[in-house]
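Here the complex is missing one protein chain, while the rest keep their positions.
Going by the order they are written in, the chains are A and B; count residues from 1 in each one.
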Amino acid sequence: MKAFELLRPASLEQALELLPKPADRERVRVVAGGQDLYTEMKDRLIEPDQLLDLKRLAGFDRLEIDGAGNVTLGALLTLSRVAEHAGLRASLPLVGEAALSIASTQIRNVGTVGGNLNQRPRCWYYRHPGAHCLKKGGSECFSKEGFNKYNAILGGGPSYIVHPSDLAPALVAAGAEVVLAKKGSSRTLPLEQYYTLPRDGDPLRETVLGSDEILTHVRIPAPAAGWKSTYLKFKERGSFDFALASVAAGLVVEAGVVRSARLVLGGVAPIPWRAKAAEEFLAGKPAQPATWREAAAIALSKAEPLSDNEYKVALSQNLIERAFTRLTT
Amino acid sequence: MTTIVDYMGGGFGAKFGLGVEGQAACEAALELKRPVHLMLTREDEFLTAGNRSGAVIQVRAGVAKDGTLTALQGEIQRLGGVGGGSFSGFPYIYKLRDEKGLHSSIRSVYTHFDAARAMRAPGHVQASFAIESALDELGYLAGVGALDIRKQNLTDQVYHRQLDRAAKEIGWEAHPNKLAPQERPDAAGTKTGIGFAISTWGGGGHEECRVRVAVGRDGSLTATVGTQDLGNGTRTYVAAIAAEEFGLPLEAATARIGNTSYGRANASGGSTTAASLAPAVKDAAFNAAKALREHLAKGLGRGAAELAFRGGSVVESSGGKALMTWKEACATLGSAGISADGEWRSELAGNGVHGAQAAKVQVDLSTGRVRVLKMVGVQDCGLPLNRTAVESQLNGGMIQALSYALHEERVLETGLGLMLNANFVDYKIAGCQEMPELVPLIDEEDIGRGVIGMAEPAIVPGHSAIANAIFNACGVRLRSLPFTPDKVLDGLALLAANGGAK
Partner (left out) sequence: MPPESPDPRQHVSRRSFLKGAGGVAAAGGALGAAKAFAAAPTTERLSGTVEIELLVNGEPRKVKVEPRTTLLNALRNHCEPPVTGPKLVCDRGSCGACTVLLEGQPVYSCMQLAVDCTGRAVTTVEGLAVDGKLSTVQEAFVAHDALMCGFCTPGFVVSISACLQKNPKATREELQQACSGNFCRCGTYPRVFEAALDAGRKLQGGR
């Protein structure tokens, strides 16, 4: 790791003052738990001169559920606390399940909500210091023609990364919003719009976060009455691993008929992939296996697998069926 | 130059030669005239410190109706990077009754990757996978089943005995789908299968170790030898053998090992350490005990043969009457104490072991995930020096085999010339969540053969047994390692396309 200066603002205002201009983005990096950032620094993928440490900002590590059931997660809340929160598990099981599926006990004890949502891709080319790929300012996404077993089957091009966060698909499925603060103002936007496809935005980044912004909170609206949800993560290895594919699913079923559905896929696209067509299809359909199978087919109908990842299509479809089955039995 | 290795971590290979890392450390130490601590990064480790040789193997084979091998052809390409690679011969263990039906060719294909080095049972793991897969496939085709096709082509009855024991322990008798993959998935969408495979290894000792056993006037008992420890097994049996000779508890003896200034010792590899070292320790301890008895006999006015060491005392060899305590006996020694050297004794060591393993797996048809539910390892090793340690080695062999069966793969990007996954996130090894029920069984029927090493055969058959169990479960024959979900799903899709899967 290259030597750096550690800045420890004592208040959000101080932190916002210290955020860099776009040109200095690589020089000054925000750090929360560091469980992703330090690995990038140790591999010298990034070599910031300054780290802006958020850990001393008071009040951003809270998990609050108000009387109406709306949830607020502070950006500095650790993943362990999200995973273990009984109230959250009761109302929004998919969020707790997603948090518990992340990495290991040791990382969950330190890693934060903000860090998880803003972690960088795990594509093997991006993570290899010797591969100057598109994501690092190079001209080519090597995975397209190279090793792409773990890469995107949906929304790919010109980069084919998959977004590695487990919290993100669960929170998108829960309809979460993120609060972004910058000096003198803040904005709130749906988490779904926080992530950008490489073809729509800057392929060097995965989100719309400005260099002068910090993600401070995540807000999850109270779930509708009867909403059931789950997060199903499929890992190649049972011990800690990133998702080969994951499914965040939510359903309201009344009298055997689907009233509304949410379906977001992880591990298959550069962003948490909301399967809107499948959601629309589901509304009004009988809650039964044939429906799930058809919805799964619709969700993956636009998939464009690369040479080594066609298996992700069937895998995702099967996981979707399994998730909805779990919610209705 | 003195090499000091107090504790070295697990030693699973790449230990015979100095290696570039060893050379670098030596040169730096010579240059600086100071001790040097060289620590490789994981990436360096993957790229320069040696890996198992790869192999591409093509097999054609035919059997008679009863499963007897009649024709067998193997074309083997060893992939050892800039080295020759390793392969332990074809066919592996199994024999054709008529050798005329056998043809094989072995070639090395050289590439620009670093030279392969020895890794736990070099060559055997590759050879096992080829023959065990081919034979298994023929067993189903001939309709004799996975267990009988093996016995049919093995003349050595030890394998029959070990395979039967593994079959019993894994539950083969009650297994519903012995002759074909499971037809319908169970309620959870899974299918279950059982597979077998066998191993062999030398593990014999050599005339290499010089051991000194010394008894001090203060009652101390020390066995000294230059060899290093791979883990803590060597240290333990060196002390145990010496202590036993003097009728003392294990804690009473000290093993001094891991220092080349302690004297000649064997190079560590080939599972030869136990069979090379244990006889020499026994010999030295025997000689030292004899010398001590002679010394004590003089003082006690008896014949040396009338004395024995038992339960921390010097006793009458007939009758066992205590004559003096160990402490009292040692106090009669001069300041130099008593010591004796020992050498390898061929009659105390054997050579050549077998081994049979069975694996039970569950395949999730929706995700392609293979879960190993249970593994049974039956292993002979002549005289087991420490049953706990032998069982742990057997467990460890099965677990490492499970690990490279399901996960481990060095991904080399030939276009860019990079190893893409030289770290522990992306190069996956099995962890806590992958652990099956493990049943390590020591086959003690040939215990009289003396000490034989067994750490390497323990790793040989596991992956083959798992591959065969996957086929037995779901009908997918996986021909390349590791058996990851993508390959299982692709295999299932192919079966479905051919109208094979339900």
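Methods note: a contact is a pair of C-beta atoms (placed from the backbone, for glycine too) under 8 Å apart; a residue touches a chain by one contact, two chains touch by 3 or more.
These numbers were taken from a predicted model, which means no experiment stands behind them.
The missing chain, though absent from the display, is touched by one residue of A:A103, A:L117 or A:I220; that residue is A:A103. Of the candidate positions A:G87, A:P158 or A:P221, contact with the unshown chain belongs to A:G87. Screening A:G34, A:G175 or A:G201 against the full complex identifies A:G34 as the residue touching the chain left out. Residues of subunit A that touch the chain left out of the display are 1-11, 14, 18, 34-35, 38-39, 41-43, 51, 53, 55-56, 58, 61, 78, 80-81, 84-87, 103-107, 109-110, 238-240.
Within subunit B, the residues in touch with the undisplayed chain are 7-12, 39, 41-42, 230-233, 388-389, 392-393, 395-400, 403, 423-425, 429, 431-433, 435, 438.
To be clear about the criterion, only the chains that are shown with their structure count from here on.
Remark: subunit A and subunit B have CA centroids separated by 43 Å (rounded to whole angstrom).
Within the complex, the subunit B residues that touch subunit A are 366-369, 406-407, 411, 413, 415-416, 418, 420-421, 425-426, 428, 430-434, 484-486, 489-490, 493. On subunit A, the positions that touch subunit B within their shared complex are 122, 124-125, 127-128, 130-131, 142, 145-147, 149, 234, 236-241, 244, 308-311, 314-315, 318-319, 321-322.
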